[in-house]
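Every protein chain of the complex appears in place save one, which is left out.
Every chain is named by a letter (A and B) in the order it is written, and numbering of its residues begins at 1.
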Amino acid sequence: MTGYVIRRLAILPLTLFVVSFFTFAIARYGPGDPVTIAAGQVRDPEVLERIRHERGLDGTIFEQYQRWAVRALEGDFGESFIQRGYSVRELVVPKMIVSAQLNVLSIVFVFVIGVPLGMLAAWFQGKWIDPLIISSLLFLSAIPVLVILPPIQWLLAVRFHIIPVGGWGGLIDIYWIAGVIAVPIPNPHLYLPLIVLTVPGFSGVARLVRITALQVAREDYVRTARAKGLTETTVALRHVLPNAMLPLVTAIGLSLAGIVEGSYFTETLLGIPGIGAFTFESVRSRDYDVILATTLIVAVFFIVMNLLTDLAYARIDPRVRLGASNLS
Amino acid sequence: MTIAAPAAANSPAEAAASRGSVALFWERLRKKKLAMMSLMVIVLIYGGGILAPVIAPYSYTQQNIDQALQGPSRAHPLGTDRLGRDMLSRALYSARTTLVVSVAVLVSGSLIIGNGLGLIAGYRGGWVDNTIMRVGEVFSSLPGLPMLILVNAALSPRVDEFAKWAGRLPGGGGVVHDFASYISIFAALSLFFWVGTARYVRSLVLQLRERDFILAAQALGASTPRILVRHLLPNIAFIVVLQLSATLGSVAGTEVALTWFGVGVQPPTPSFGAMIYDGSGTRTFQAYPHLLLVPGIFVSLLLFAFALLGDAINDVIRER
Partner (left out) sequence: MTGQKRILAALLGTLAVFVLIIGGLSAVLLLSGGPKGGSSASGTAGGAVDTKPASGRLRLPGTDPLTLDPALATDSGSAEYIVEIFSGLMTIAPDLKIVPDLAESYQVSDDGKVFTFKLRDNAVFHDGRSVEAADVKCSFERAASRTTASPTAPVYLNDIIGANDMMAGRAQDIKGIEVVDKKTVKITIDAPKPYFIAKLTYTTAMVVDCKQAQQNPRNWMRSPNGTGPYRMTDWRVGERIVLESNPKFYLGAPKVSQVLYQFTGGSALTRFENNELDIASISVNDIDRVRDKNSALGKLYQTATDFTISYLAFNAKAAPFDDANVRRAFGLAIDRSKVTSVTFNNMISPATGILPPQLPGFTSDDKTLKFNPDAAKAALAASKYKNAAGLPPITMTEIGGGASAGLDTQAYIEQWKQVLGITVQVKQQDTASFFDDQQKGRLQMFNAGWVMDYPDPEDVLDLKFYSKSTLNDIGYSNPDVDRILEQARIERDPGKRLAQYQDVEKRLINDGAWLPLYFGGSHQVVNASVKGWFNPPMVIPRLRFVSVDR
């Protein structure tokens, strides 16, 4: 196992190199030039050349990449082209924290609500509750974010003033009782984005749990185990559980892997200063250094989470032999 | 009706597969009311799209600027948009666009890549698995939608050429033009989005490959391709079918997102994405809710129907 982990981690630098170079190349070879954007309406080629040199955008792509990589290894991801005077790191990290906070909360709610719901549906399979739960969940998650957001926003924020229209205020808000006692409550800015993010999530999880639970309970090896005379508990813990876990582990793993990514639509429509909207704007204005830094951070998270998920596979199902080949 | 399970070496789905399964499958599906209703909804909406040139009361470009932003009325059952165009006609043509996009998705092979690679990776293991997964990590760590914008911006001149050429082919025209541009886009998309599917399939295959029936087949000397196709594929069939319905269903949603980013059909060709864009925003919704509700309801219905259908198909396959 340790050998496996080490081998996987050893490839990490190589993967990061490929990711960064690929992103670098796509960004630079694509149409659109941040220099022309930064220069605004000015087209004098001499001026553009000067700006290009000042921002380090001249030279061959290899020279440019080398310059960037050397600084990146020291932890300096450069400066934003568009937001002058701000280093990439101080722009990107706080936004990632905002998005991550939202994502973690929504993952918690998704699984806390989704799993029991899925169980309920599986438990009552055949009776009317099962299709009711599934259908309502499906319906809620079928509505695209862009469509569901304005009505909900209007209803909760404009019509009934329950929550603010948009914006972000952190996770905790303080509610003063009688102006004396401070009670921490979840910040009202959270409600809308959480609703929008969790509903599709827990519907998917519930369906997955339902399908998996039903499938597993019917498997041969369960009947075999029972036939062998093992107690229910042993059957449950030693045979059923591990197999039922795998798809869920994948689901959790994938959710965690995307924890530093943000949903562009939700963030833009609700005015949340997260990384989703920011990444997109950076692509639009070809803010190369920001794009690179964001991509790399996401890549690191993704790869590490994948590794953890794979390790969890192996732990749960001893039949899964990681890294072993199966040549016949 | 139970099928007597043969010796434990056979997997349940394989047994079903070898018995005139299509007919059986269809019969069982027909019994599920929700599935049938969903199918009807899909057929209605897509059918409306196909027949749009015939049944739409107005042309989708016909503007009556003086009649802009009206609610539902006798002349315009679903109201008019900001330029006085009939919402119902535009919705019908948008359904056609979604259909074009769906076919493009299938044809561009995005499903094949994900499932195929997942199968191979899970079964072969070793360095094959490792390579595929690492390459997948590279692609999926790239932020999908932003990368798509860049790739689209880079390729779009060539895509335009290709689409124009396709549009000029005999029997071509607007639809073929859109189709061609969408194929290119989805081919690019599939580069970034195959990894999730592949991982799911791989995890299943990792489990299955140790099962008795596989080991038996290997012992009997079956070649790898045969094992993959005859034994593994049927067992991951339910995931594939589920994906198929999920993908087709999500096409409507993806198209909306893509059009928001300026990728996809250009005006005046209508699409649900364009219609939703016109109607989005808190203030717009307050003032003219029908702009958002008309396309929103169509898209939601479509997605909902596909999801229900997918679930029902899955249930049928798993039944013994």
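In this text, a contact is a pair of C-beta atoms (placed from the backbone, for glycine too) under 8 Å apart; a residue touches a chain by one contact, two chains touch by 3 or more.
Only a predicted model underlies this, so the values are computations on that prediction, with no experimental measurement involved.
Asks: So which shown chains sit in contact with the chain we cannot see?
Replies: The chain that is not shown is in contact with A, B.
Asks: Considering the whole complex, which of B:Thr259, B:Ser300 or B:Asn314 touches the chain not shown?
Replies: Missing-chain contact among the listed residues: B:Thr259.
Asks: Touching the hidden chain in the complete assembly: which of A:Val18, A:Ala72, A:Val98 or A:Leu307 does that?
Replies: Hidden-chain contact among the options goes to A:Val98.
Asks: Which one touches the absent chain: A:Ile107, A:Ile211 or A:Leu254?
Replies: A:Ile107
Asks: Given the full complex, what residues of chain B touch the hidden partner chain?
Replies: Missing-chain contacts on chain B: residues 61, 63, 65-66, 68, 82-83, 149, 153, 259-262, 266-268, 271, 273-274, 276-278, 281-284, 286-288.
Asks: Applying the definition given at the start, please give the residues of chain A touching the unseen chain.
Replies: Residues touching the hidden chain, for chain A, are 31-34, 36-44, 46-47, 50-51, 53-54, 79, 82-86, 90-91, 94-95, 97-98, 100-101, 104-105, 107-108, 111-112, 115-116, 119, 122-123, 153, 157-158, 161, 164-172, 209, 213, 216-217, 222, 226, 232-233, 235-237, 240-241, 244-245, 248, 252, 256, 270-273, 278, 284-286.
Basically, only the chains that are shown with their structure count from here on.
Asks: Distance from the CA centroid of chain A to that of chain B, rounded to the nearest Å?
Replies: About 22 Å, centre to centre.
Asks: Tell me, which parts of chain B touch chain A in their complex?
Replies: These residues of chain B touch chain A: 8, 34, 123-130, 133-134, 137-138, 140-143, 145-147, 149-151, 153-154, 196, 199-200, 203, 206-207, 209-210, 218, 222-224, 227, 249, 253, 256-257, 260, 276, 279-282, 284-286, 289, 292, 295-296, 299-301, 303-304, 307-308, 311, 314, 318, 320.
Asks: In their shared complex, at which residues does chain A touch chain B?
Replies: It is residues 11, 15, 18-19, 22-23, 26-27, 29-32, 131, 134-135, 138-139, 141-144, 146-151, 153-154, 157-158, 165, 207, 211, 214-215, 218, 220, 224, 243, 246-247, 250, 254, 261, 264-265, 269, 279-280, 282-284, 291, 294-295, 298-299, 302-303, 306, 313, 317, 319-321, 323-328 of chain A that touch chain B.
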